[in-house]
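First comes the structure, then the notes that go with it.
As you look at this complex, bear in mind that one protein chain is not there, while each of the others sits in place.
Now for subunit A:
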Amino acid sequence: MNNMVVLPLLIPLFTAVMLIFFHKRLTIQRWISGVSSLASVFVSVWIVLEVREEGIQTLHMGGWLPPYGIVFVADMFASLLVLTTSVVSAACLFYAFRSIGADRERNHFYSFVHFLIAGVMGSFLTGDLFNLFVCFEVMLIASYALIVLGGTRRQLRETLKYILINIVSSTLFVAAVAYLYAAAGTLNMAHLSVRVAEAGQGGIMTVIAVLFLIVFSLKAGLFLFFWLPGSYGAPPAVVAALYGALLTKVGLYAIIRMFTLVFYHEPGFTHTIIGWMAAATMILGGIGAIAYKDVSRILSYNVIAGVGFIAFGLAAANRTALEGVIYYLMHDMLIKALLFLLGGIIVALAGTDKLQQMGGLITRNPLLGWMFFISALAMVGVPPLSGFIGKLLIVQGGLESGFYWTTGISLALSLLLLTSMLNIFMNAFWGEEKMAGDGIWKSPRLLLVVSAALLILVIFLGVGAEWVDPYVSQAADVLLDAQLYIDAVLKE
């Protein structure tokens, strides 16, 4: 029992409610948002250290012992993701202070962001399947509001599609929960794991597992990503950064959790499917990333490719690959947020989303240019930077498990993604100056500072890999041995 575990959920929730009362007072809103996001970072660091010292932390809501009550579980995997989420959301909030515009701020923008963060944190920390559904909905409803806030024609059009896809996938989620409840008679994840292990993962359980895979793949953009590029292009850059960094990763987290904790008995079937989906996602994401000539679509397809890559690590499912997954997941959240934020500055300065109409930004914004260049290299996985270790471990794990073809695809994908990022870099920064930009944001200094902070973290994650390694290794322990999680939750 540790009451701190619920704080990453409570802080943004409380902040969001507070902000409703001050929605006309922009300065107060910014102060409250900023302070609360920093408090979140502080609490998350504290939880990570606590889990490192004392093992998995649990919290029984209302004092009801699991499996009867709702339980919050902070193992190292969830804590690391909570920490990354809080860092990314703090960066996005500070970026939003300068970029989002007073109209959106007055209409509850920060409240929605905090509700979104609360949903994400809840999804990472909960140990109960239906509670996961509710946290998903908290996150999704906030995301509907954020994607349409502003009400341009494009936003309205894309929101209609986004909301429809998510209603259908949430409906399937409830159906999957219903089937699983009928088959296992419980909703607590640790208890489910025990029940599934006792009854054996026969035909019905595997069907339910595949249904869950479909549901979470729709949310994560794993193979079923047709909705993603359109939706991520519609809202402002900072919202797209939050989505690219957080929403798909929550779906991935749910897939990883379900297939390492509950449905890990038939890897020959389920993990093979995941492997195929991952390979298809990487191929299609890579093709999309080099096919398009506008910044937002290139970045969206990069998100998709990253999702495929992480799922490939899960399919390989040995220790090396899972450590790689954890490492790459943290890296991917940071780097996707960073790239969307930098992309937002580029689009604002150039005044257009189209690569053909850009050019020569490097003469006036050398700092922005080199930051973008370094983060592009980090995303692709050039050695001293953060993408490298995760990618190396996943590739190594894939080879150990005999996924030779998929490993080949993942390596080829890195080249495609590098091409796509250099496409942006060369078109936007090199060449003769075509300043179509009316300089919507006069002084992007704060924006650059925020991006630089993220970039430093990305570099640190690569250079300080030795220092991060024990945490990642501890997180992988739980993913490899479900019994650790079950013991922590059920035996206290």
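Everything that follows uses one rule, which is that a residue touches a chain if its C-beta (ideal position, glycine included) is under 8 Å from a C-beta of that chain, and two chains touch if they have at least 3 such contacts; residues count from 1.
Keep in mind that, in the parts below, contacts and distances are computed from a predicted model.
Peer 1: Can you pick, from "Multicomponent Na+:H+ antiporter subunit C", "Hydroxyquinol 1,2-dioxygenase", "Electron transfer flavoprotein subunit beta" or "Biotin transporter", the UniProt protein name of the chain not displayed?
Peer 2: The chain we cannot see is, by its UniProt record, "Multicomponent Na+:H+ antiporter subunit C".
Peer 1: Going by the contact rule already stated, which one of A:V17, A:L65, A:V174 or A:M426 would touch the omitted chain in the full complex?
Peer 2: Considering the complete complex, A:V174 is the one touching the chain left out.
Peer 1: Touching the left-out chain: which of A:F22, A:W46 or A:Y144?
Peer 2: Hidden-chain contact among the options goes to A:Y144.
Peer 1: Given the contact definition stated above, which residue among A:V73, A:I163, A:A378 or A:A428 touches the chain not shown here?
Peer 2: Reading the full complex, the residue touching the unseen chain is A:I163.
Peer 1: In the full complex, which residues of subunit A touch the absent chain?
Peer 2: Interface with the chain not displayed, on the subunit A side: 130, 133-134, 137, 141, 144-145, 148, 151, 153-154, 156-161, 163-164, 167-168, 170-171, 174-175, 177-179, 181-182, 187, 230, 353.
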